[in-house]
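One chain of protein is taken out of this complex; the other chains stay put.
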Amino acid sequence: MMFAVRSATVRFGQTLALDNVTVEVPGGSVIAVVGGDGAGKSTLLRALAGEVRLDSGTIEAPSKQRLGYLPASAGSWAALTVTQNIDFVAGIYGLAGDELTARRAELLSRASLTSAAGRLAAQLSGGMRRKLGFVMAVVHRPALLILDEPSTGIDPVSRIDLWRLVSEAAASGAAILMSTTYLDEAERAARLVVLDSGKILVQGSYDQVRAGFTGVVAQTSEPVRSEWAWRRGRVQHEYWPGGDPPAGATVVVPDLEDIVTALALAQRNAVLS
Amino acid sequence: MTAVQLRARHVTRRFGTFTAVHDVSMAVQPGEVVGLLGANGAGKTTLIRMLLGLLPVTSGSVELLDGPPDRQRRRRLGYVPQGLGLYGDLTVRENLSFSAQAYGVAEPMLPPALAARAGALVRELPLGAQRQVAFLAALAHSPEVLVLDEPTSGVDVLASASLWDTIRAQADHGAGVLVTTHYMQEAQQCDRLLLMSNGQLVAEGSEADIIGSTTAVAVHASDWAQAFAALDAAGAAVMLAGRAIRVANACPAELQQVLNAAGIQASLEAVPATIEERMLVLARAMDTS
Partner (left out) sequence: MIVKEFRELIRDRRTLGLLIMMPLLLLVIFGYAANFYVSSLKTAVVGPQASQVAATLPPFFNVTTMQSSGNRADAATLLQDNKVDVALVTGQAPVLALVNGSNLFAAQSAVAALDKAGNRVKTQVLYNPGLKTSWVMVPAIIGLILTFIGTIITSIGMVREREAGTLEQLAVMPIKPSRVILGKIAPYFLIASVDMIIVTVLGIVLFGVPFRGNPLPFALGAAIFLFVTLGLGVFISTISQTAGQAIQTAFFFLLPQILLSGMIFPLEAMAAGVRWIGYLLPLTYFTMISQGIMLRGAPISSLWLPFVVLMAMAVVVFTGATLRFRRDLAPGGPPGTARKEPAAAEAVGTA
């Protein structure tokens, strides 16, 4: 089962939100999309979900019945309880009776929401509300699951819970496309896609991305070129695309955050020069 | 210059039968960046609102710049709430002009990237740029105290780094800064940390103080996903950092048993615990109680 966005271009007025983007989402794997604000992550996800019309390109996606979507916003109805939210969505997908009761109990338990089943969605903490949104998106066992920044702004413990839910869904065969601002989550994905200004900077597994990364990242307290440097904790990291840092520079093994930032800077500086 | 910018003394806040904050005492000195950590619902926002005088205390006292948090003292305060407090349908320039006039100071200068978009409506800017504008508005009147609620949530690396540059600069100038955060990386940028759980102050001080006696074991397995699933099923306090599996407060021998039983090859190593592990332990304790 393979879903995809192929050669997709989306324009909003003057802005080019997506520029000839191709991403394949195979069943059973998690594809993570990362990038800064305005990079096009949400647009890509919404295009695959059918929310946004393409100016050119094609989408390969299942019918609505087999699609699950968690938007960047709330994802649940504030004035309904946890149980009522799940029942409403399940009803639309055709789940009912004993099957619904069993499925709901199973999902609530996996998401650690059983004790909150009767609480209004508006009264849940951010992390619990997001987990509820996830449950609502998978209640009907979709073949394709699209999650827009599911863990942004959520406490670390709930983030692990969400990751657990996501990987269980993938293990059962769903194709999952998710966007995240947490690069350590992207590391765990089967493949990650780095977007910047609507273009794909690099795409591949974490190992592939690391192997394909050229240049050197040095740790310094006084960067030589400010347009190639950024703050990491109390120090600065500086990117040398040509692999030619000054002698005596402390070279570090770049993690994903370094790689993504370095690539974004390379893109921006190339545009400016 | 005051000795203490923000202080809470045995502050408690109740809403009906629910205690949101219980007997919390803390202080922020000039020139330091204090990080307020805690899960959602731990009481961070309630505490902040009391410190700012937006919410009355049920018992205890708060001080802002050596006195009660009245309007006069709030003039010397810069506050960026989670919702940013900007007017979406005004331009960048108009927002800054409004807040500058409200505080009676000159309009702040825009950095080049924002200057190019000074005429754009705020609601059309990406989140990172919006946060930058909110910061500028809060800093224009050179506040002595800065309170920031999740300043870089949802923002990419570059924008986040530049925001923290600004925060550091303010602290270096003598301001006392209080920041709430979920990001462990941000916690590391703070001079001092406060950890709240369930309305109470559970730990304070350096990163080591927050971590306390929590221990961690790193699990190196070829099939990390399987190892995670097996340990999780056994009820261990598992966390993931990238693909590295870490288990909090666990006995390595027991973990090895679980992995062996599942037929998973893995090596275990005791490692220094992180703040996230402490928070996980606290959360699990709350769940079971």
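Chains: A and B, in written order; residue numbering restarts at 1 for each.
One rule holds in what follows: a contact is a pair of C-beta atoms (placed from the backbone, for glycine too) under 8 Å apart; a residue touches a chain by one contact, two chains touch by 3 or more.
None of the values given here were measured: they were computed from a predicted structure.
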Omitted-chain contact residue, chosen from A:34, A:49, A:194 or A:209: A:49
Footprint left on chain A by the chain that the document does not show: 1-4, 27, 47, 49-54, 57-67, 69, 71, 73-78, 89, 92-93, 110, 136, 138, 141-143, 145, 168-169, 171-174
Interface residues of chain B (partner: the chain not displayed): 87, 89-90, 94, 97-98, 101-102, 121
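In this section, only the chains that are shown with their structure count from here on.
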Distance from chain B to chain A - Cα centre to Cα centre, in angstrom: 22
Contacting residues of chain A [partner chain B, same complex]: 35-39, 112, 125-128, 149, 152-158, 160, 163-164, 167, 171, 181, 183-184, 187-188, 206, 230-234, 255-257, 260-261, 264-265
Touching residues (chain side chain B, partner chain A) in the complex: 38-41, 126-129, 150, 153-159, 161-162, 164-165, 182, 184-185, 188-189, 225, 228-229, 232, 238-243, 276, 279-280, 283, 287
